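Apart from one protein chain that is not included, each protein chain of the complex appears where it belongs.
Let's look at chain A:
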Amino acid sequence: MAAGVATWLPFARAAAVGWLPLAKKTMPKPPVDKKSRNDEILFVNVSGLRFQTWKNTLDRYPDTLLGSSEKEFFYNEDTQEYFFDRDPEMFRHILNFYRTGKLHYPRQECIQAFDEELAFYGIVPDIIGDCCMEEYRDRKKENQERLAEDTEAENATDTPLPPHSTSRERLWRAFENPHTSTMALVFYYVTGFFIAVSVIANVVETVPCRPPKGSKKDLPCGEKYTLAFFCMDTACVLIFTFEYLMRLFAAPSRCKFMRSVMSVIDVVAIMPYYIGLVMPENEDVSGAFVTLRVFRVFRIFKFSRHSQGLRILGYTLKSCASELGFLLFSLTMAIIIFATVMFYAEKGTKGTNFTSIPASFWYTIVTMTTLGYGDMVPNTIAGKIFGSICSLSGVLVIALPVPVIVSNFSRIYHQNQRADKMRAQQKVRLARIRLAKKGTTNAFLQYKEEGGFQGRGSDNALCLKNRSSFEHQHHHLLHCLEKTTNHEFTDELTFSEMCMTESVGYRTSRSTSISSQQGVATSCCPRRAKRRAIRLANSTVSVSRGSVQELDTLQVHKTSAGPQSSRSSLNARTEDLKLNCEDRDFTAAIISIPTPPANTPDESLPPSPAIPGILRNSRPTSFTHETVKISSL
């Protein structure tokens, strides 16, 4: 029920006295209202802006935050007011809703911010008044479309292939996105070239060449150099056929592919050649054969795979189908009307061109589109009058649907531009996000180096950075996780450094730093195990200071959330990877422990038998979406 009606409820209840004489039974007892009936003014402080309103006003909508007891959570005893730490500008609109019963959407505000405020105050957006509902809906839809485009751009086919794709999938991707591989790009340009060659050949074929000796007549080049053109045509058709068959093979859904526009164009482009091959050199059918050759010009449409602009144009025309249909229909109507009129107006004239109504169609069309060839002109005065009316109306009818088509085209074009821009920005954004993530990881690692543990404070000359309490607590949390899993966090480079020593060669100076790494990491490099010191899981081993900033050939991309799973998961993963490590007897390798005292840990080393157990703990650590790309090892 609308809130305003609540004001009238006491009145309606009072009027119920009018039913009493008719009632055969006693009335039920009315509900007892314990609240004080006196109305009071409430103070609402929204980020410093103080609002005051009657309590009754807020009570009108009891299923919202302000109307229910939920607002008591925000009551400030000291200042005797309700404090909300939200946008004061938006609150104005929220409060107006209570006052007037109509929710208005402020046009200058962001639609998402508005939605969030509504969600906070418990107001359903459906009650936006009619005056603002359309605007609200439009903007919401626009926003959603834009967000959908963003997510689409994220999941664009530019992403790397899943690791186990069949050759068929790869082929399809190569066809759809030529930029992914060089082969695809080459093929893309080759087909483009051949399309151009084919079209040009079709055109040049008809140009008159110098006649051969002994003949006066000018011959078109096609008939002079028949063999040359035939060879060119054959080559093009072969390429096109090959391409079509490849696409058909690679398509994930062959039926859908065969029904798509581009494949139809492909077929239409190559069919005339084959039909011409099988057709006999018969005079009767050669007429039909000539018609078929016209279809060869459809090869030019194959360019739309290469040009985005063409695709946009085609898409626009498709989306404006209704307007075009209307244009066509109204033109047809007007043509028929005017043709009839002109015919009857010019009927009397001798030697007139307007021999029949269909003959007048030509005049009408030429006049309405303001072409005015002048091959058919009216002679009578009536004819001339109607002819001028015809030309005037022609302009109108044609000018009407054009703006709609233009605006559609502009909208689609801009959408495409935006999509392209999004994709470009996406890469920058992802890079920034990755950097931020790395930043937090590094912060924690640095914290561990610096002052995390006792007995190390004097080592670092670095002054303790001013860390917020949030950071302290966060680091403590990560620390706790380390203790729980018996593994430590490290950064990409140090980890990759551990595993790259196979090919790059071993440097003793690094051994100590690397040796301070966790034992499991040595699994990938068992040959060096002996030289590796193995700090065992129970001790908290700090990552080597001045961690290696060397170029790593092993790139580990972390897409899983949070660095806490990184190290243990990386470790676990490397067990699965066969990184040029033949022997998998890492347990044996680990047990041999020389321990150079590089970094004195706080806790003592636990006995060796515990090691395998601890190491095995790391295995079931779950890891998600780790892609390890190895470029060269």
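As a convention for this text, contacts are C-beta pairs under 8 Å (C-beta built on N, C-alpha and C of every residue); 3 or more make two chains touch, one makes a residue touch a chain; residues count from 1.
In the analysis below, contacts and distances are computed from a predicted model.
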Q) Between "Dynein light chain Tctex-type 3", "Phosphatidylinositol glycan anchor biosynthesis class S", "Aldehyde dehydrogenase family 3 member A2" or "Kv channel interacting protein 1 b", which matches the UniProt record of the unshown chain? A) "Kv channel interacting protein 1 b"
(Q) For the chain not shown, which residue from A:W8, A:F249 or A:Y274 touches it across the whole complex? (A) A:W8
Q: Kindly state which of the options A:T26, A:S356 or A:T484 is in contact with the chain not pictured.
A: A:T26
**Q.** chain A residues that touch the omitted chain in the full complex
**A.** 1-2, 4-5, 7-27, 29-30, 33, 37-39, 54, 56, 99, 392, 395-396, 399
